[in-house]
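Left out: one protein chain. Kept in place: all the others.
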Amino acid sequence: MSASVTAEAGAGRGEAETSEFLVEARGIVKKFGAFTANDQVDLAIRPGEIHALLGENGAGKSTLVKMLYGSLQPTAGRIFWKGEPVVVTDPGRARDLGIGMVFQHFSLFEALSVTENIALALPNASDMNALAARIASVSRDYGLPLEPRATVADLSVGERQRIEIVRCLLQEPKLLIMDEPTAVLTPQEADQLFLTLERLASEGCAVLYISHRLEEVKRLCHASTILRHGKVVARVDPSKETAASLARLMVGADVHAIRPKHARVAGPTRLYVDQLDLPANGPFAVALQKVSLELRAGEILAIAGVAGNGQSELFDALSGERRVDRAGAVVIEGEPCGHLGVGERRELGAAFVPEERLGHGAVPAFRLSENVVLTRDSIFADAARRLLGFLDFRAADETAARVSSAYDVRKGKPDPEARSLSGGNLQKFVVGRELDRKPLVLVVNQPTWGVDAGAAALIRQALVDLAADGAGVLVISQDLDEIFEIADRIAVISRGALSPGYDAHVMTLEKVGLLMGGAHGGSEAIEGALKLREADGRAY
Amino acid sequence: MDQSALLAVLLTIVTASTPLLLAALGELVTERAGVLNLGVEGMMVMGAVAGFAAALTTGSPHLGILAAAAAGALLAVPFGVLTLNLVANQVATGLALTLLGLGLSGLIGERFVGQPGVRLQKLQIPGLTDIPFVGPLLFGQDILVYLSIVLAVVVSWVVFRSRTGLILRAVGDNHASAHALGYSVIRVRWAAVLFGGALSGLGGGYLSLAYTPQWIENMTAGRGWIALALVVFSSWLPSRLVIGAYLFGAVTILGFFVQGLGVGVPAQLLSSLPYIVTIAALVVISTRRGRARADTPACLGQPFVPDR
Partner (left out) sequence: MRIELEKRPERSVLMAWASPVIAVMATVVTGGLIFAAIGKPPLQALWIFFLEPFSSLWSIEELVVKATPLILIGVGLSVAYRANVWNIGAEGQFTMGALMGGIVPVFFTSWQSPLALTAMLVLGILGGMLWASIPAFLKIRTGANEILVSLMLVYVAQLLLDWLVRGPWRDPKGYNFPKTVNFEDWQAMPIFGGGRLNLGIVLALVAAVALAVLMRRTMKGFEVRVLGEAPRAGRFAGFSSDRMTLFVFLLSGGLAGLAGIVEVASTVGQLQPNISPGYGFTAIIVAFLGRLDPIGVVVAALMLAVSYLGGEAAQVALGISDKAARVFQGVLLFWVLACDTLILYRLRIVRSAPAAEGV
């Protein structure tokens, strides 16, 4: 970071209460067609302040920051930079002003090197060797180790985020926008990130921090603005609030606690995976290595892990979208089925919900009734007419209607196309479609990824209820809050290897974090870390 | 084989390879930006007829070259409007471009059928061109041959060493990220599509100005499709494209040479050699699956709609 920024920072920090705002948005309105994403939003951030922007999925946070960064233009309202009105015409203009942004879905190029990725954000970087040297020095200074010549495709999620941060730091920003930065990190990596951000703030750089993880907001942020349905509903000092009070402000009502289910009965084995190996099926994919697990009736087994560590490969192997030669590697309801396809596994009583709703769990251009047929072809191919395989549209319609009403799927017309539904409603439909079949085994990948709190609560409750009714439920999730909320046992996947499943009562965030980092086997390192961080006050 | 026969074969290989190299270079740049333009055949044949007509009416083969490039780029315009601005399916639009180009060139070229054309002159440097064997090969080609080699070097340098090329590759690898960083995906792609059209037009122009200086309907005879296959074969690397184009030229010309030796093979079999070789090349390159996948521009063929 340059000397000039540091000097300014000193001034800014000394009189933080009285000085002007670094950036101010006044009366911002953004409409997409008839939909108002931002409605008269005001936001003001001081130099050196870590400012939280809170809100549910769909509250308008991303829309607001995209306007600050010039990716979108406001329909009405003004933006002031150091008191002067500015029009942020495009991201290049934002960077000229001194605004840097780390995107939630990284804006990286897999086929390019770290240096090339960074050069793309620096309009004047032409000498790649000089840039590589600068990258090395900045990444060393801020404790963000990076190899400038590495190709992004080969890097982990944490490393990719470091590229994004270093890319911003090289532009010597005065405001750094971070969109859900810890969603993809292990707790330990997140701790390292907080140190970096605190150091930046102490140097005078303002940080706009978007998150729905309230504990970390409480710990890190100096101020906050809370959005609900596109409007500002509160401005509070997060350190003076509780996680529950912040959540209430975000959602506008008390968040439903999941009804505790009655005591777990260890029933018969529903799903058994034995030493499952699966080779990587692409240059950048993960191979599964000797994955073993046992899922019993009446329990929820959660698999935690950082994205890209083999979760989707594990899902494909369990669902039968990818088969293995050894039948005994996957056993559903006592039936070895590693070699069987997804339809045959469904007939054994299994059901699956993939991570990607549009394009995997549902066909975007198909109506809901048609999407019902996707996972139960055997039912609709009327037995008498099986030879030609005619479809029973009335049964499909009835099923779609039944699922929609049972799982509160809100839609504009009776049988809309899947793509017209909101994320939460479509997820309720996709989960409901499987639950409607009363499965004995349910494997679900990221059950509430990107859905609103109401839908998430409904889905989690449905999973808990399903287990209580005697099914085995396997939840693959990156959301540790979710895992601790509903799981009976927790295992962690890291680089394609799965840890043993630990009882949820004895697991802590730290232990999960260490396992995410690859420290398998419950060694002393974990025990040591456990003791160190014991009294952190996290109520899990 | 005596030296003069060998020289004749080598010279023919150069002229057979050049149109492929030109068209494939253009398509390589287009595909690096993430756009799959299957209309190469149509743009080539339009280049051929425009080049021929311009050279015939003005008497200048060089104006013919310019007209060929302009015609190719012009035909790429509707493709750009449809696929870039109206996000139409790139495969179908490319096919439409080929059908349109073949029809339009036939209509325009009808009055040129049977007319002798203007041949692009070969270089004649006293002293150098006269060196036996090496002279005509290195210093006695027409300017488009040299241009095609120079362009290959330039394209290679621009794509991998310049900032322009970095942006081009970025747009082809991840258009959403490029957009998020403030690059105009549509503009970059427009430039790449027009460049691809111009070079395809040049490749077609070479056919009617140098390869066989006359206008024959459908005279590209599938070379546009072969150029598309060459791009896949080259793994999107200009250097490998030069090798591929010349290998390809060599294989097809050697077929005719074998026929010249009096081996009793039907002419049709030899004529089908380029197509069969193309299929074989595609099979070989595709079998090395892992590598080929990693080289493919990740956004190839995918439409891009910016959110606003």
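Should a chain be cited, it is by its letter among A and B, assigned in written order, with residues numbered from 1 in that chain.
As a working rule, a contact is a pair of C-beta atoms (placed from the backbone, for glycine too) under 8 Å apart; a residue touches a chain by one contact, two chains touch by 3 or more.
What you see is a predicted model; the values in this text were computed from it and never measured.
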item	value
Residue of B:235, B:271 or B:302 in touch with the missing chain, whole complex considered	B:271
Listed residues B:104, B:137 or B:216, member touching the removed chain	B:104
Touching the absent chain when the full complex is considered, from A:44, A:327, A:342 or A:497	A:342
Touching the absent chain when the full complex is considered, from B:89, B:115, B:162 or B:239	B:89
Missing-chain contacts mapped onto chain A	33, 70-73, 89-90, 319-321, 341-344, 346, 352, 354, 356, 358-366, 370, 373-375, 377, 380-381, 388-391, 412, 416-417, 419-420
Positions on chain B contacted by the hidden chain, ascending	38, 78, 81-82, 84-89, 91-93, 95-97, 99-104, 106-107, 110, 179, 184-187, 190, 221-222, 225, 228-229, 232, 266, 268-269, 271-272, 275-276, 278-279, 282-283, 286-287, 289, 292, 305-306, 308
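Keep in mind that, in the parts below, only the chains that are shown with their structure count from here on.
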item	value
Distance between the centres, which are taken as Cα means, of chain B and chain A, whole angstrom	45
Residues of chain A that touch chain B when the two form their complex	32, 70-73, 90-92, 94-95, 103, 105-112, 116, 119-121, 126, 153, 282-284
List of chain B residues in touch with chain A within their complex	163, 166-167, 169-170, 173-174, 176-183, 290-291, 293-294, 297-298, 307-308
